[in-house]
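This is the structure, below, for whatever I ask next.
The other protein chains are all here in position, but one chain of the complex has been omitted.
By letter and in written order, the chains are A and B; residue numbering begins at 1 in each of them.
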Amino acid sequence: MATAVTPSVTRGDGQWLPSTCGMCLHGCGIQVYVEDGVALKIEGDPTNPDNLGKLCPKGNAGLSRLYDPARVLKPLKRTNPVKRAGVDPGWVEIEWDEAMDIVARELGKIRKDDPRKLLVAIGDFQRILFWGWPAVFGSPNFFTSLGNYCGGSYHPVNGSVDGSFAAINDYERCNYWIQIGSGDGFSSHLHVSGSSKRMADARMRGMKLVVLDPRLSTAAAKADEWIPIVPGTDRAFVLGMAHVLVHELDRYDREFLRQRTNAPYLVGEDGFFVRDEKGRVLVWNERENHSGAWDEVPADCVALLGSFEINGKKVRTGFQVWKDILATHTPEAMSQVCTVPAEAIRRIAREFVDAARIGSTIELEGKTYPFRPAALNYYRGSQSHSNGLFDNMTYKLFNMLVGNIDVPGGHLGVPLDTRGFFVSPGESGQLKPEPHQLHPAPPFKYPPDSTHLMEWFPIGFDAGQLNTETILSPERFGLKYQPEAMMLYHSNPIWNMPETDKVEEIMRRMKFVVAIDIHLTESTQWADIFLPDRTYLESTLLNCLEPPVVTGHSVRQPVVEPLGDTRDAYEILTDLAQRMGFLDNWNDLLNIVCGFAFNTRYLLEPSKRYSVEEIYDRFAHSIYGDDKGLEWFKKQGHTYRPRTAKEAFEPYGNLRIPFYFEFIKQTGAELEKQLKAHGVNDWPLENYLPLPFWKPSQVIEDGKKGYDLYAITFKDVIHTFGDTVVMTWLTEVSEKDPIHQGILINSKTAKKLGVETGEKIRLVSPGGRIEGRAQVVEGIHPQVVGISNSITREYVTNDKVNYKGSHFNRLLTGSLRYTDGATGGLESTARVRLEKVSY
Amino acid sequence: MARLGMVIDLKRCVGCNACTIACKQENGTPAGVHFARVINREVGTYPNVKRTFLPVLCNHCDDAPCLKACPTGATFQRPDGIVMVDDDSCIGCRACAVSCPYLNRHFIDHGMLQKGLSDDGLTPFEQVKFAGFQEGTMTKCTFCAHRVDHGLQPACVITCPTEARIFGDLDEENGILQTLIRERNSWTLLPEAKTKPCVYYLDE
Partner (left out) sequence: MPEIDLTALGEARKMVGFSQKKIELSGHTVAELLRAIGTLDGENLYEKLVCQGKLRGDYAVLVNGLSVKPDQLDMEVKQGDQVVTMAILRHLHGG
């Protein structure tokens, strides 16, 4: 085994430096071998319990990012005043001082006039501490659809259920794993290299894996059973299974639902909980046949099911309400929607509940926990839809039926970082829902401040896709200003936002655009000034993002002298703050987000300029004490250790988690009042409901207009979504795999349409159209066409990339109609019709 | 003396190509040259269809046809079984490439060492790594002999996220390799070629 001191390259006497991978957002532990100032090898850090010395192909390709000849190594200024897609900006290199003068002057003018006129497309998750820069500049605007494809509905529901950010099944103990629309353990999400090992270990010990996916993904390929499904209908499959458990088998974890959730709380006909004069929610005492406050009825007398009367008014338990909803969601009815045979829905539901061992316990670290080794895991594909709230709620509720939330073997919350779960007491013995994990919920405001209307999403995320609708039709939303400038920070909105033509129209209106990045992209081609950042192998930070089974921080440090004339993005942002006169606010923001306000020894002074090393040195000390500063991390690499049972399981303690999401209904009712008071009557409020059910989305409706196919996009482990497609080391491998060579179409469908592999085809959706070459395969649902992310980039700086230009997001529509009105999650599936392209 | 070999567990493998890229950076091979690769195939018809991932590399055969085909003795086999090429003796006739039924010999053609990520010039990494190759000669997987000689595992093995690759001594009767070969359904590629490969595969 290689260790941090063993030379893996035999030439001589270089050194290994510990650091953190930056090829995706998560950050596996790495060590880099450097000799004579040249980085020659990146390996996984074997001392890091997160990735255990392993690295995915992206991590292995890091040196080709560092030494990429297409990197920008000096500030650039546009000389061609004509801004248009495909038109050369006429870049010339300039000195940093000149570049920063121009940016500070132009953004300074905006700031004085109205700082909200700055649109900011901000990415780079590992530098999440710096995401508040636009806020101290004075702009609330988030002009990008970065994480909300995956997380728009996902994170708010995780946060509401147990104060987590993400979730994963218990790799170590789960025996029956249903995976829907997710690459966990195979190709993406939550530290994939370590997760792949954990998943492989689970499969080897005989865990059964059932994968639902429209496409034969890597997960589906390795599963015991692949169930092809129509995109956006996964919820129907799971509702069908819930029907089987509740109505047909009558098997579910009564004690978990009764004691750990609010399922027994009584609901009135108005859909709200019934409360006594002290405001306490009522439950039904089934032994004495009367209602009582939730904390007064003895636990073993609380009714889980039933309809009752209180003062002549009909009430039902929350569980009874969902049971009544589920009555119509029979496997046969749900099969009609999702195309999975009813008998498969029944069989998998039965296998799942058998495997869950309801009632069993396990002892870990001296404490007895429920043991539920069956769990349903899901991510982007299964819930990035315009009813994403219901999708997420359904999957959580299905897990709750077997009582597996945050218990060994089951479905485990994953905190955002070392701070752990956000758990605090809420009303009537319930957990306080924390749908906003990245920032506090913005208060309602009319007219709205932000172009993505974050003030109108009290439980939602940042619905970046709405920018196009609001900026191009401001009067509809009462937006009182027009954006004039843009900052692109490691984000490529022309590529990542839906309705590319409209994004380009907004770009056209910008008077000034500054880009901070390492590469030129579709979006930076609209910039006036380009400021080159350093790569992850040349910069400094401490990282912790969603590690599924460990906790701690790992260091990123420069392993070589930075190439060219580049600057760390922190230094760029700080210099701009200083030049524009808000260094004091910037430092105060860092005091808050870095946690220095909680440990005042390390507070930054308002007017002093700190280096990135000083910031992270204080950050390290403030968490790990006097003896662990940045220098300690640079030598030791990380403080990662496995999460203890106490940290991982039952974070909610005695607080009840939501089964009946009453607070969502309350929030919607409150928002409705506020909107109506300002004359906004067409805002989509219909998803603010406490329980999920099946209803067709806009995408299903679109099928009636002749768009007979569904289009999906997908990624494999060899690429991130868009940013690695410029890397030759990766594309020369991915391009050999047929799934990355064209638009995937099932052979039966291809035959019907007379399409052959290699033929040029066009996909037309209600939102746009794209062209590409057809790739006829077996491994995709006949109603679906699939587009690898690796063929979607339109402008890449690497002329060796062969397959490109089939820009999936052009097919999507970013409007409200394709957005979950409660969460802001967007629809990531498009209905299309396929046309042959004739010449 | 050990007889080095590898077992690749196809049940664990998820076809991620970490091996392919780890090999690329370890050995610094020129554009298009991969000592380690993964062959992806779709088998069957919808809905009874599977995707299979087959990682391949030099089999370091006991009866290596490339060894016999080489007219100059440039291809040689170490006592531990590793098949290697001595650049200085290789005349680039490519007889070995023709003889290898596994397509695991790679020719460094003229010009390949002048361009890497970019068509004009080499990166600092490539300047160091390409110095180890000679134009007009054959090159191949060495089981990372330079690492093995320092007691390290091959690059493709240590990086494999699912630990699908197990490297060791085939001569150890009760060692990990022989145990896996015995206990699981195991096979080698193209047994009909009678090359006696030392890379074994375990069935899914």
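Please note the rule applied: contacts are C-beta pairs under 8 Å (C-beta built on N, C-alpha and C of every residue); 3 or more make two chains touch, one makes a residue touch a chain.
Worth saying up front: this structure is predicted, and the values here are computed from it rather than measured.
Where does the absent chain make contact, in terms of the chains shown?
Spelled out, the missing chain touches these shown chains: A.
Among A:Gln15, A:Asn289, A:Gln482 or A:Asn599, which one is in touch with the chain left out?
A:Asn599
Of A:Pro443, A:Gly625, A:Gly653 or A:Gly679, which residue touches the hidden chain?
Answering carefully, the residue with contact to the hidden chain is A:Pro443.
Which one, A:Glu427, A:Asp462 or A:Asp517, makes contact with the chain that was left out?
A:Asp462
Considering the whole complex, which of A:Pro46, A:Pro75, A:Gly151 or A:Gly668 touches the chain not shown?
A:Gly151
Quick one: which of A:Trp16, A:Tyr33 or A:Phe125 touches the chain that's been left out?
In the full complex, the listed residue that touches the missing chain is A:Phe125.
In the whole complex, what residues of subunit A lie against the chain that is missing from view?
Residues in contact with the chain left out: 120, 122-123, 125, 128, 131-132, 134-136, 139-140, 142, 146-148, 151, 155, 436, 438-443, 449-450, 454, 461-462, 584-585, 588-589, 591-593, 597-600, 603, 605-606.
Definition applied: only the chains that are shown with their structure count from here on.
Which whole number of Å gives the spacing of the CA centres of subunit A and subunit B?
Here the centre of subunit B sits 38 Å away from the centre of subunit A.
Considering the complex alone, what residue numbers of subunit B touch subunit A?
Listed in rising order, the residues of subunit B that touch subunit A are 11-12, 14-18, 20-22, 24-26, 28, 31-32, 34, 37, 40, 42, 44-47, 49-53, 117-118, 121, 123-129, 146-147, 149-150, 152-153, 155, 158-164.
Please output the residues of subunit A touching subunit B within their complex, sorted ascending.
Spelled out, the residues of subunit A in touch with subunit B are 1-2, 6-11, 35, 37-44, 46, 51, 53-57, 59-61, 63-64, 66-70, 186-187, 192-194, 196-197, 199-200, 203-204, 216, 218, 220-222, 226, 228, 717-718, 728-730, 732-734, 737-739, 746-748, 777-780, 782.
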